[in-house]
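Of the protein chains in this complex, one is absent; all others appear in place.
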Amino acid sequence: MSLTAPVDLGLALLLLGLAVWVIAASATYRAAEGFIAYGLVLALVWVRLGSVDVALTEAALGSGLTGLLLLRAAARLPPADPAERARPAKGVRVLAGLLCAVVTAGLAAVVLLLPEPAPTLAPAAAASLPATGVGNPVTGVLLAYRAVDTLGESIVLVLALIGLWSLAPDAAWGGRPGALTTAPAGSALRFLAQVLPPFGILVGIHLLWVGADHPGGKFQGATVLAAMWVLVIIAGLRRPPPVTSRATRWLVVVGSLIFVGIGAAGIWLAEAFLAYPDGLAKPLILAIEAALTLSVAVILGLLLAGPPEAERPTERRS
Amino acid sequence: MSEATLFGLCGAALVGLGLYGLICHPGALRKILAFNLIGSGVFLLFGIVARRGAASGFGGDPVPQALVITGLVVAFAATALAVALVLRLAQTSGRTGLDPERPGQPEGTRRTES
Amino acid sequence: MPEFLLAAAAFVLATVALGLVRVLRGPSDADRLLAAQLLGTGGVAALLLLGVATAEAAVGDLALVLTLLAAFASVGFVTGLGRADAADPRPEATAGGDPERPDEAGRGPG
Partner (left out) sequence: MMPVQDIFTVAAVTLGSLFFLAGTVGLLRFPDTLTRLHALTKADNLGLGLVVLGLLPQVSSPLGWIGLIAVWLLALLAGATVGQLVAGAVRPPDGTPAQRGNPPA
């Protein structure tokens, strides 16, 4: 595989260069731009590390959604006044640099001194794979071998949304999230928001569907779906639902509820929480995946849409 | 040098860079960006562990890969919450940094809300 | 054949990395977006070359997702531009006319 060395080296240099740009850029907006490009290169690195599942997640979530979130936040934030722009004193920066160099050196030493042969849980995961009927080992791990992690994660997402909504001023409660509304969209943007989502929805469902046997899965599919929803909102074709909407709230929690329900049913049917009865593992996993995809897509979109804002008609003056 | 080692060293450098930005940048949004850099460096370290653990016909150990996917989703949720906190701070006090010693906000941006 | 495809991937990556010099030089944010866009397309091309060269399946899906999300991020960028200059509707944020933020304009001739 020595032929891939130039590609690897190029990717590593590109990655580090963009990371330096994110830290050193003069304006927050520029740093956020750099972060999007950085995420894209990182996705290629993950492909080189043989983890297409992670590469998909990084491209969609780490670069796409996080990048959009930070760009819009940088654009909304009032400019910092000079007092807050001041960097720490030079001595502090040198000390910080030294500390970071020590941390990096320590981690590099760990990387170079990793044990040979490498410990691995791959055989254990492979052994439990046939029982689940799923072909993609990462999906198998996420939903059978380490299903408790995934359940916790889906609940963390709901909690993050509750935390975000609770930041709304009292007067704004019950309103619609306002972080995505912009000035009236131009015709090019409206066109893109009408043409792209059908493709995106297809890709999202495709990712969910192939995730059972090939790289892909609920989080990747849900992220693409959320991105398409957010695109439609940005273009002004649809408005985000008000936070008091009962249907939205049900969509937010339905994935976790079904996951917990099937997990609890496992106590009686398979003698352990989150254990699947023999022969039913694959349909149950698919049911959980489908419900979670829906919930995660809605939650991710709402996280991007921000806390509710009061609808002030005077806000629209320019 | 194998690609795992190369990208592992890359991850170590990313953690250091992000840590420096986290300490030295006064702006809260820049701190969030730097924190995301640290996160991706740590994920890369997980990635090389996964790569080195390739066995049983898989390209990598699926358990660390699954952990990274979980981590990425949680990192996004945390970032969204942090960004909302920063925006709310700016909305109520006009400040974009976290330094309590310097409340200094330009005239007209302050809106007391308590 | 894999050797040639890998070399082509390295070449495309190197050229788009060169294009990132535009990110450093600016001058406007729109120019930076162009460089990022080139990196996106070049990255997808390199990914496809790499995927075929190493017979890595599922790279096609990743290329689709990258293309979709790159377009999505560009939209965020352009609409953010509109917001970053005078279009901020919040009355409490007196963003307009601040001399500290010339870089976020991206508009203006040339």
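Going by the order they are written in, the chains are A, B and C; count residues from 1 in each one.
Methods note: a residue touches a chain if its C-beta (ideal position, glycine included) is under 8 Å from a C-beta of that chain, and two chains touch if they have at least 3 such contacts.
In this text the structure is predicted, and so the values were computed from the model without any measurement.
Trainee: As a test of the contact rule: which chains in view would the missing one touch?
Mentor: Result for the missing chain's touching partners among shown chains: A, C.
Trainee: For chain A, which residues lie in contact with the unshown chain of the complex?
Mentor: Residues touching the hidden chain, for chain A, are 186-189, 191-192, 195-196, 199.
Trainee: Tell me, which residues in chain C touch the chain that this view leaves out?
Mentor: Here the touching residues of chain C are 1, 4-5, 8, 11-12, 15-16, 18-19, 21-22, 28, 30-31, 33-35, 37-38, 41-42, 44-45, 48-49, 52, 60-61, 63-64, 67-68, 70-71, 74-75, 78, 81-82, 106-110.
We adopt the following convention: only the chains that are shown with their structure count from here on.
Trainee: Measuring between Cα centroids, what's the chain most distant from chain B?
Mentor: C
Trainee: Measuring from the mean C-alpha position of chain A to the mean C-alpha position of chain B, what distance in angstrom results?
Mentor: Inter-chain centre distance comes to 13 Å.
Trainee: I'd like to verify one number: the distance from the centre of chain B to the centre of chain C, where each centre is the average of its C-alpha atoms, in whole angstrom.
Mentor: It comes to 20 Å between the two C-alpha centres.
Trainee: Quick one: which residues in chain B touch 2 or more of the other chains?
Mentor: 90, 94, 106, 109
Trainee: Could you check chain A for residues that touch two or more other chains and list them?
Mentor: Where chain A meets two or more other chains at a single residue, that happens at 4, 48, 65, 74, 76, 78-81, 85.
Trainee: Show me the residue ranges of chain C that touch chain A in the complex, using the header's touch definition.
Mentor: Against chain A, chain C makes touches at 2-3, 6-7, 9-10, 13-14, 17, 20, 23-24, 29, 32-33, 36, 39-40, 43, 46-47, 50-51, 54, 56-59, 61-62, 64-66, 68-73, 75-84, 86-91, 93-95, 98, 100-101, 103-104.
Trainee: Under the touch definition given earlier, write down the residues of chain B that touch chain A in their complex.
Mentor: Interface residues on chain B, with respect to chain A: 3-21, 23-27, 29-30, 32-34, 36-37, 40, 43-45, 47-63, 65-70, 72-81, 83-88, 90, 94-97, 99, 102, 104-106, 109, 113.
Trainee: Going by the contact rule set out above, which residues of chain A touch chain B in the complex?
Mentor: Touching chain B from chain A are residues 1, 4-5, 8-9, 12, 15-16, 19-20, 22-23, 28, 31-32, 35, 38-39, 42, 45-46, 48-51, 53-54, 57-58, 61-62, 65-66, 69-70, 73-74, 76-81, 83-88, 92-93, 96-97, 99-101, 103-105, 107-108, 110-112, 114, 118-123, 125-126, 137-138, 140-142, 145-146, 149-150, 153, 156-157, 160, 163-164, 167, 169, 179, 217, 219, 296, 300, 303-304, 306-307.
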